[in-house]
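In this view, the complex is presented without one of its protein chains, the others remaining in place.
In this document, chain identifiers A and B correspond to the written order of the chains, with residue numbering beginning at 1 in each.
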Amino acid sequence: MSTLPVISAKNLDLVFQTGDGSVHALSDITLDIEKGEFVSLIGPSGCGKTTLLRVIADLEKPTSGEISVNGTTPEKARLDGAYGYVFQQAALFPWRTIAKNVALPLEIMGLPAEERTSRIKRNLDLVNLTGFEKKFPWQLSGGMQQRASIARALAVEPDMLLMDEPFGALDEIVRDHLNAELLKLWATTQKTIVFVTHSIPEAVYLSTKIVVMSPRPGRIHEIIDCDLGADRPLDIRETPEFLKIAHQVRDGLREGHSYDE
Amino acid sequence: MSAVRPNWQALAALVTGLISLAGLPFTATMGTGASLLVTAIVLVAAILSMLKLRPVAQAIILAVASHFAAWLLIGGLADAFGTAGFGYFAALAASWLLAWRLVTVLSEMKFIAPVAKRTIALIVPAIFGIWILILWEALTRGAGVPFVLLPPPSSIGARIVTSTNILAADFVQTVVKAVLVGYIIGTFSGFLVAVMADRFRFLAAGLLPVGNMVAALPMIGIAPIMVIWFGFDWQSKAAVVVVMTFFPMLVNTLAGLAATGHMERDLMRTYGAGHWQVLAKLRLPVAMPFIFNALKINSTLALIGAIVAEFFGTPVVGMGFRISTEVGRMNLDMVWAEIALAAVVGSLFYGLLALAERIVTFWHPSYR
Partner (left out) sequence: MIAMRDFLTGRLVPVLTILVAIVVIWYGAAIGLNGPVIRDFEKRAGETSEGMAFILKTWSQPKPTMPAPHQVAAAFWKYTAGVKLTSNRSLIYHSWVTLSATLLGFALGTALGVVIAISIVHVPALDKSLLPWIITSQTVPILAVAPMIIVLLAAIGVTGLLPKALISTYLSFFPVAVGMVKGLRSPDTLHMDLMRTYSASRAQVLWKLRIPASVPFFFASIKVAIAASLIGAIVGELPTGAVAGIGSKLLAGSYYSQTIDIFAALIAGSICAILLVTLVDITGRLVERRMGAKT
């Protein structure tokens, strides 16, 4: 297998011009992400995690530096349907049923009706939402809404999932549950996942690689490998290996960020 | 626990009921017996409504008593215009207070079934409307208000029945031709221009403030110009309606198209959706509440515009024409008949739009 990375960023810089000065959101970002990896971006608010994800997804253009996705530009990749993007809010359309919401990207891609139906069924099944096809988003709990939005992202059959604090708005119990489900999903679909989070345990539990970022300017402080094996029950979080990596991440965060600013 | 639960409406009804006893008989044609019957009904109902009865029982007692008393009072007047004494008005006030109590009881009832809720939401305002008519009828006839000042609803109703031909012709001229044609052209073109302008940021950025300003101007003033341009018939009225409805639609649609959230727009972008796809699948649905807002505003504006324009010249038919000429002839019952027609048309128009809005924007938080 050739080892061309799925995402490859070299010396990325991004400066936002705003009404009161400029913000250096990304500075000298160099990062390779291989196929099938689960990469977490972690760091304090404002360190550019969202911005990096948006640059990958061609929602934002870097000021300088190079980035390639699947060996081409992010824009080409976007038009090819390479991305499944999941936001902190489910962002489901309230006038569409759950099934119709999952159908939305498929309609835009112009898929035939039978293909749409089968993909809706398969992906709702994958996130355990079978039976809720005809419900409207506002009739579902927050956790179910977020699962529906993951199904919507998967239905595109993207090369990679880009997830921006997808479980940040949910309570811890639901969050644990969805973390376990996401791991299963990752195992069955073999997708590349880039995952933004605030939570150290979440990052360690899910990832194969943790990117610790620090703010002002937003940059990569440290990249920590995290190989806890394929089978990760929830109580792996009490094992020494887990705690050791968690410690490492916490130290990295502390070094990269002085709290008395 | 005492078995009595006083409330101010019933207490006031009791007092006014007792006062009415000092003014017997109520009218020239109403005997003392009939007058006493009214007072008795009012007093008994007032006392019963202060007992600890089930709300439904209270509501039934109050509904029967207040409306029966009012019916006796109005019926007792017969042709004895303006002969009512203060006893009559006291009894009327007492039955009105009972009706108020009835509305209060109904409003405080707690229902779980949506059907019951909806029924109450219809009945309560209906009672309010009925009592406006009852008071209007009883007061104008009881006090003998001159016909040219304010005719009672019964004679307006009689006038409506005898003048259906005229009313129908006026309706066709003003509503079916001027309002409908103008409304459709005005709102459609406002919508289309907004969608086109929205394609170009620059155009939308310029049109929104200008449109907002124009929407606040007294556009009705173009009516004389339109009459000069398009003549006396309905075309000039429709033109006024077009101009008046165009801007609210333009402004609201532009605002609605700009109301989409960042996240949703980014989502569509990650799907590689084109401009028209984003418009059809995201921005138009989001804009729907705004568009319906404009449709509702326009429904009243259109009627006003068409009627006002008839003041600047019209063939001898049309609601505005009829109102201005009949006011001149002091035929106020005909004027009120036209007003009633306009109100019914306006309410139906508005009601249909509200219903359509409910169906189209069922997902909006205000309807869930």
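Note that contacts are C-beta pairs under 8 Å (C-beta built on N, C-alpha and C of every residue); 3 or more make two chains touch, one makes a residue touch a chain.
Remember, it's a predicted structure, so these values are computed and weren't measured experimentally.
Student: In the full complex, which of B:F86, B:W229, B:W276 or B:F362 touches the chain missing from this view?
Tutor: B:W229
Student: Among B:P125, B:G144, B:G261 or B:G274, choose the residue that contacts the chain missing from this document, as touch is defined above.
Tutor: B:P125
Student: Can you list, in ascending order, the chain B residues touching the missing chain?
Tutor: Those residues of chain B that touch the unshown chain are 100, 103-104, 106-108, 120-121, 124-125, 127-129, 132, 146, 148-150, 202-203, 205-207, 209-210, 213, 216-218, 220-225, 227-229, 299-300, 303-304, 307-308, 311-313, 319-320, 323-324, 327, 332, 335-336, 338-339, 342-343, 346-347, 349-350.
What we mean here is this: only the chains that are shown with their structure count from here on.
Student: Using the touch definition from the top, list the residues of chain A that touch chain B in their complex.
Tutor: 54, 57-59, 78-81, 83-85, 87, 89, 91, 93-95, 104-105, 107-109, 136, 138, 156
Student: Any idea which chain B residues touch chain A in the complex?
Tutor: Its residues touching chain A are 261, 263-264, 266-273, 277, 281-282, 285, 361-365, 368.
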